[in-house]
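With one protein chain withheld, the remaining protein chains of the complex are depicted in position.
We just call them A, B and C in the order they show up, numbering each chain from 1.
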Amino acid sequence: MHFASDNWAGAHPQISENLTRRAAGFVAAYGASDLDKAVEETFSAIFERQVAVFFVATGTAANSLSITSMSRPGGVAFAHREAHMIEDECGAPEYLSGGTRLHAVDGELGRVDPRKLATAVSEFDPDFVHGGRPVGISITQSTEIGTVYSLAEIDAVVKVCRDNGLPLHMDGARFANALVSLDTTPAEMTWRRGVDIVSFGGTKNGCWCAEALVVLDAEKADEIRFIRKRAAQLFSKSRFVAAQFEAYFEEGLWLETARHANEMATRLADRMAASSKIRLAWKPQANEVFAVMAKALMEQLRSRGAVFYPWKTPRSFAGRIAEDETLCRFVTSFATTPEEIDRFGVLIAR
Amino acid sequence: MHFASDNWAGAHPQISENLTRRAAGFVAAYGASDLDKAVEETFSAIFERQVAVFFVATGTAANSLSITSMSRPGGVAFAHREAHMIEDECGAPEYLSGGTRLHAVDGELGRVDPRKLATAVSEFDPDFVHGGRPVGISITQSTEIGTVYSLAEIDAVVKVCRDNGLPLHMDGARFANALVSLDTTPAEMTWRRGVDIVSFGGTKNGCWCAEALVVLDAEKADEIRFIRKRAAQLFSKSRFVAAQFEAYFEEGLWLETARHANEMATRLADRMAASSKIRLAWKPQANEVFAVMAKALMEQLRSRGAVFYPWKTPRSFAGRIAEDETLCRFVTSFATTPEEIDRFGVLIAR
Amino acid sequence: MHFASDNWAGAHPQISENLTRRAAGFVAAYGASDLDKAVEETFSAIFERQVAVFFVATGTAANSLSITSMSRPGGVAFAHREAHMIEDECGAPEYLSGGTRLHAVDGELGRVDPRKLATAVSEFDPDFVHGGRPVGISITQSTEIGTVYSLAEIDAVVKVCRDNGLPLHMDGARFANALVSLDTTPAEMTWRRGVDIVSFGGTKNGCWCAEALVVLDAEKADEIRFIRKRAAQLFSKSRFVAAQFEAYFEEGLWLETARHANEMATRLADRMAASSKIRLAWKPQANEVFAVMAKALMEQLRSRGAVFYPWKTPRSFAGRIAEDETLCRFVTSFATTPEEIDRFGVLIAR
Partner (left out) sequence: MHFASDNWAGAHPQISENLTRRAAGFVAAYGASDLDKAVEETFSAIFERQVAVFFVATGTAANSLSITSMSRPGGVAFAHREAHMIEDECGAPEYLSGGTRLHAVDGELGRVDPRKLATAVSEFDPDFVHGGRPVGISITQSTEIGTVYSLAEIDAVVKVCRDNGLPLHMDGARFANALVSLDTTPAEMTWRRGVDIVSFGGTKNGCWCAEALVVLDAEKADEIRFIRKRAAQLFSKSRFVAAQFEAYFEEGLWLETARHANEMATRLADRMAASSKIRLAWKPQANEVFAVMAKALMEQLRSRGAVFYPWKTPRSFAGRIAEDETLCRFVTSFATTPEEIDRFGVLIAR
């Protein structure tokens, strides 16, 4: 019963096999191989327009270099208070972007509140040299707490961007999970609405290490070539990422693994909803389930083999957890089985 | 006839297979798995002392974070003029270390000249705030041009370090090739002589992406945890690197692949030495061969399927190449076959 | 009626005259002159212990380099939400310190709430590489909104520092105003309580440009020499700052100018308290007065020659200003005259 994180799972067999298949032979390094180029074309096909793709080592790198590419001296970028780049990246976005400040914006259920966002941005006069100036906005899709921005909710954020002339970044560490949750297309979820740059994550959804910046603005793309290399994020044997993405996209594997992960989350949520010992914190929309339970129960479940961790209470959920309770996160993935869920269901049903 | 670079080769089958073997199941992320820890122990066994190991994405990252860990405000680090970190890393060491200057030192055949090094260091008064202050020295083993520092030559560099209280970094992107060339041990080639931190590369020697900082000073190690994460270089599914190193070290695979690559380089050099059309620039000691030939011949050879590139003339070799000639680099790897060499030998023998 | 800011005033005549007196003759540059050294000794006398003093160009520089000297990779520093370094320094502390994050802590009346501070610090596990780690705490004395930490309140902050092994920085852009307000000594207000480093400002209190880092830890001091030069903050004709501080400290001029400024603030507050048109936002303790008035009145007063500006409502004062009202700041200085105050008093009394 492994619910610790989707990055505790290994690699999907088809991805692993493709790596083996692509291991032989000589090809150009640093992204210049035919395979690299073919995969870049696949990205363009999937996004329904010519995009520039930059493989990087980690989601933190994708986020940090996105911020770097948007930033200017004295820059302030806006993100949800509980966004990964604020909570979990050790200051990498600030460090790599030359000191861009990340400004936390609140919002229910992991989503930036567009009115609060507009207010936060409006507090910075872009011409006032002392306060810093807005340079971009970032949203996470799906969010850190397993919810998803609807297309209309993305539109509302885009409106703030447009009103203020700001680019929009999407942290898509769990892009596929959001995509299948919304039953939409990459184009609809991104550039057709107004997203400018995407941290496109494959790692959590079945790859070993497959993260990419997907950039829609060709001019920025050229700059990012140098931004990436300067940040020591240009792989030499780049095809090892390309080979992962090749298998990832083949015959919709990525959507299948994401759909599976989401279904497992729903199944888990159903078990929880049926339990009197545990309560769902909010309805999961992707592959993460958050639940409140007694601390004693948490210990008991863990001692019986369930692997999961407590989670810091989101500000918008404050006051809804009793003293002897705790909020816990459960993450499902391509590798989660219905059997595991059901075994866990039995544990909480008892 | 692929001699473009050792990073044009893919992954060694045993490494590829191990990745597949390790793909299944759930394990802790971010380097906390049993496999990660076991591989760290293997490193300690190989180095014959407890070392701290930090996987990173690229050799550039390993070098840059090594420099970062050694540096202080106003820092100046010393390296060979043609070192990778000076010539080929797009300023990553300077950028990631907060502006540490890389000071180029000359020396014959890719090796820092210890006397010139001592002079260069002595030109910086560590107490004089205007000039910057020495913070470390870096050598590359094997060097960018396929030569190797003998143990005595390392000793001579260490002496300069000790005389000036400076730490010594070894860029070991081709560590194994140097090791088998010298027929020595990792301990002898590093800390027993006075090397403090190693960029330990596995990628060029048969892995997909397996680079590590190997740190001998435990205090620095703790700092590097944060230095690495802040630089967006901490892999989540870290075991995919661990699995590569596991296979890499198993039954001496890494020494075998390095020995093979070196032997192929020697074989290639022998073919060149026997040719009247081409001349060896200098004797290869690892897995890179440099040769001078007519530009016309270069084009001819390439049109007949030999893949290799011209190389910028090292300062110490200046004046030894005619107007119509060019210096070219040939790199061998675990995947180079004697047949390829021999086919090339035929081409130049004609 | 100039209440815009204490940096709208010029230089005190005694300081100006001393600059003229010190203008002639040759002395060593970069802080090595006898005058520089004598002033450094005066600092030590005033602080009642040997301190290291570093002149810098601006208060922002003093704050940013203080943060730099305390920081480490992945560092997070804590300051009041409305602190100058958060609100008004264009990201300089983050930029100059290599990306240190400034974490905003709330508190009534411009002072960090020690309990909230303790909670904020406790949310960062110094060993958890993802979240960043606490590296220091900063308080502003007197605060951005004209209040002062009592000695006991400083003690409460120091306790949080000690409990967490963190250094304490004091932004003393208005150090003297706080000092005379508390009727205490520099030693009592700083190191005897546990302050480690002070941004010591003379500019707002009658100098042209006289800012210094005052450092109590000798080891850090040596590092700051390089931190300062690397940040382009080492003056060549350093004596022009030394000459200002020489006059500043002579026969207690600095305390006299601060006392005068504070008295003018009290006088102004008294006039406001007596007015029915305007209400004091909170009791001034140094040289800044904040008042709430109708927007229409603000315009009227400004049209009659009073120079002052609206101020962003502090979070702890939210909800206490009506729609048609505005919060305004009035700053007094060595150059403010009782006559100006009284003229303004007449305006609001009408």
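Just so we're on the same page, contacts are C-beta pairs under 8 Å (C-beta built on N, C-alpha and C of every residue); 3 or more make two chains touch, one makes a residue touch a chain.
Note that this is a predicted model, so its numbers are computed, not measured.
Checked against the full complex, the candidates C:Arg162, C:Lys237 or C:Lys312 give a single residue touching the omitted chain, namely C:Lys237.
When the omitted chain is restored, the residue from C:Phe226, C:Trp254 or C:Trp282 that touches it is C:Phe226. Contact with the omitted chain, checked across C:Ser64, C:Thr143, C:Thr190 or C:Thr326, is made by C:Ser64.
Interface residues of chain B facing the missing partner chain: 73-76, 87-92, 94-102, 123, 129-132, 312.
Although one chain is not displayed, chain A still touches it through residues 30, 68, 72-74, 98-99, 129-130, 133, 223, 225-227, 229-230, 234. For chain C, the list of residues touching the undisplayed chain reads 2, 4-5, 7-13, 16-17, 19-20, 22-30, 56-61, 64-65, 89-92, 95-96, 203-204, 208-209, 226, 229-237, 239-240, 307, 335.
Here is the rule we use: only the chains that are shown with their structure count from here on.
Look at where the CA atoms of chain A average out and do the same for chain B: the two points lie 34 Å apart. Centre to centre, using the average C-alpha position, chain B and chain C are separated by 51 Å. Within chain C, the positions touching two or more other chains are listed as 73-74, 98-99, 129-130.
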